[in-house]
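Apart from one protein chain that is not included, each protein chain of the complex appears where it belongs.
For subunit A:
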Amino acid sequence: MLVSYKWLKEYVNLDDLTPADVAEKLTRSGVEVDAVHSLSEGITNLVVGKVMTCEKHPQADKLNLCQVDVGESDPVQIVCGASNVGEGQFVAVARVGARLPGGMKIKRAKLRGEVSEGMICSLQELGFEGKVVPKKYSEGIFNFPQEMIAGEDAMAPLGLDDTVLELDLTPNRSDCLSMIGVAYEVAAILGREVNVPEPAIVASKEKASDHISVKVEASGDNPYYGANVIKGLQISESPLWLQTALMAAGVRPVNNVVDITNYVLLEYGQPLHAFDLDRFGSEEVVVRRAADGEKIVTLDDTERTLSGDHLVITNGNDPVALAGVMGGATSEVENGSVNILLEAAYFSPASVRKASRDLGLRSDSSVRFEKGVDPNSVAEAGARAASLIQQLSGGEILEGPVEFDELNKNKKEVTITLNKINSVLGTHMTAEEVSQIFDQLQFGIDEKDGEFSVTVPTRRQDISIEADLVEEAARLYGYDNIPVTLPNTPSTPGGLTAEQLKKRKARRFLEGAGMLEAVNYSLTTAEKEAYFKEESKSRVKVALPMSEERSALRTTLIPHLLDDLSYNKNRNIYNVSLYEMGTVFHTEEETVTVQPEEKTFLAGALMGLWQEHSWQGEKKPADFFVLKGIVEGLLKELNITGEIRFVQSETRGLHPGRTASLYIDGTEAGVLGQLHPATAKEWSLPETYVFELDLSTLMSFPAEAVRYEPIPRYPGMDRDIALVVEEDIKAEELEKVIVAHGGSLLSSVSVFDLYQGENLEPGKKSLAFSLRYQNREKTLTEEEVTEVHTKVLQALEEKLGAKLRA
């Protein structure tokens, strides 16, 4: 909402304040002023000029030589390029030395040999936006529609001596979508009076009802319809004060009747509509629901197809307006219109909202009806418009209006106690202070022993319960005056849940390991996911996606991490390791009807070198075992009880020979491996490694409590063995046999070498293990160890054909 300060001052005395003061006060009490524009900013030396003569420039077809009276003894010569300049016009002249918005400075100039002393201005040159400039002046200079005095300052007549406050209204304050509403708000904040002019109607003896009847077939959505009839008017350009008021409010002037309906819309917040009575097509107004498929061409020359949800104004047969949204083209007020029907109605917010939404059509009118107009202003606004039309277009108002009226105009009554206000706010207001606040708001008050019975004017549709009154009291009392306290309720222990702590631990571990945390979008495409997941189950899809790129919820974190690697690679960053912790969404339903299962996944992607120290020549590329080391470390960090197994597996999108599935106590909890070269190619990536863990499942395993174990007091003994086995024997199998036969003396076993190649039979490999024997009770003897160790070696040979390497 754009508020002309000049206009506002017609209702409230603001003589002692600046627009900036008022803006600050409004903002601090709940109506945010986004910007304060002074229309005169950057303009100097602008006067009214009278074009005495206007001839073609001798050297240029498109230029005119004008002798302009600027109130001095001699006229000045101005070269003007506008085609609409003409003799006898009163125009706005920027004199030599003048400044115009945008920093333009007017200098004496010579144009094609002719001296030009100033500039005849267009409205755009004076800072008006093109969309508010009347069509008549939009292609050329402006000329005053009335007799002026040459040489007078032109700022005031053009309304440039004004400041506009740009309000950013919250949805509840639709009362401030009107000048009068803003006036009430400003007056309440300042504790001043509001003066709203009473419409003065001089009606003729002729009755409006002789010309028109009103029938409403949908009274629920249209509880009030008032039709004024004005005859014998003359359509013309509006007077300057009306045009400048509209332009300041961001509305383009059209003609006097349309301008008045717009002016009253801005003044009262009540949308009105004027029909050309002679082209209305009948003598009855019938308000009804549209038939499904019924069509109407609206004022913007667009054909709209309607449904039974939409309310239309008809002439008994055809729709002539889309109720509360926009008029129809057939009965539009035009230059030759003489008799009009002026509609002032109340349309329900829901019906207008529905029509506006369905048809994608928002107007100044629909915006106000959607929020609910003041039931007590509908008829008054109609009268106000009728009286202005009579004043400015010379018409005759017939006795009326013709009305259909089932509108509830009762004021709401809300009760509240002083104690409630103070206990919610933490303030110590007195009954007098609260009374005064409600009084300033022009609410009716009946106070008894700290209990207020408040009668709320209908313009404040947003107030209906206690809390609404608390808010009014608070914002007028001033939020700054509310004290600063801490809750005096018993203190509570705060903290994280076990799961939240585990998530933080996992993050800390991965950071420590050198990975960068990524955050990606949850919305993705089914195509991207298809590289990793079969499209067997239906995905969770957005009903109306903004783009195909973001049409479905992800079921895996990997594709977006690959996008990230790709993004970095394209910027010549080749060594990247990222991880992400995020939600994935699963559903078992073909068509989703219930909330999908949400799980927290933890994924990582590694590309290029894992470690590098360039000048020492150290280059360690990321590989499967780097990846596995991270996952193993993470599992240790999460302190998960249960048997952890990595099982060679084939997973869509990953290298079939370099992929493992992770199992905890037999439950699959993740996968890790090299990205399948074909998949890597799709993302233009080099050798890349990824892991993805189902963190929700991992966290569901209980954590093992940490207990101190005494440090051994006796020395242990190490035995290293190199075993030659068939190539397909897994390290895990050998280790299991060693552990099974090492008995209580074996305290640890670890792989320290893998060898394949020369010096070995084909199809064989050598795996070396380091075994540590330890007895917690006493010093081990060589014999004890040898006895156990021999058993281990025997078992290895018997079970897996492992022989000690010679």
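Going forward, a contact is a pair of C-beta atoms (placed from the backbone, for glycine too) under 8 Å apart; a residue touches a chain by one contact, two chains touch by 3 or more; residues count from 1.
Operating definition for what follows: contacts and distances are computed from a predicted model.
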Record-based protein name (UniProt) of the chain missing from this complex, from "Phenylalanine--tRNA ligase alpha subunit", "3-oxoacyl-[acyl-carrier-protein] synthase 3 protein 3", "Cobalt transporter subunit CbtB (Proposed)" or "Manganese import system permease protein ScaB": "Phenylalanine--tRNA ligase alpha subunit"
Touching residue (missing chain; options A:350, A:526, A:731 or A:780): A:350
Omitted-chain contact residue, chosen from A:110, A:135, A:205 or A:571: A:571
Touch with the omitted chain, as defined above, among A:546, A:706 or A:806: A:546
Identified contact with the non-displayed chain, of A:465, A:530 or A:751: A:465
Option touching the unshown chain, where A:475, A:645, A:658 or A:799 are the choices: A:475
Missing-chain contacts mapped onto subunit A: 27-30, 32, 170-174, 349-350, 353, 370-371, 423-427, 465-468, 470-471, 474-475, 479-480, 482-497, 500, 504, 507, 510-523, 540-546, 550, 553, 564, 567-568, 571, 573, 576-579, 583, 585, 592-596, 598, 610-611, 613, 615-616, 618
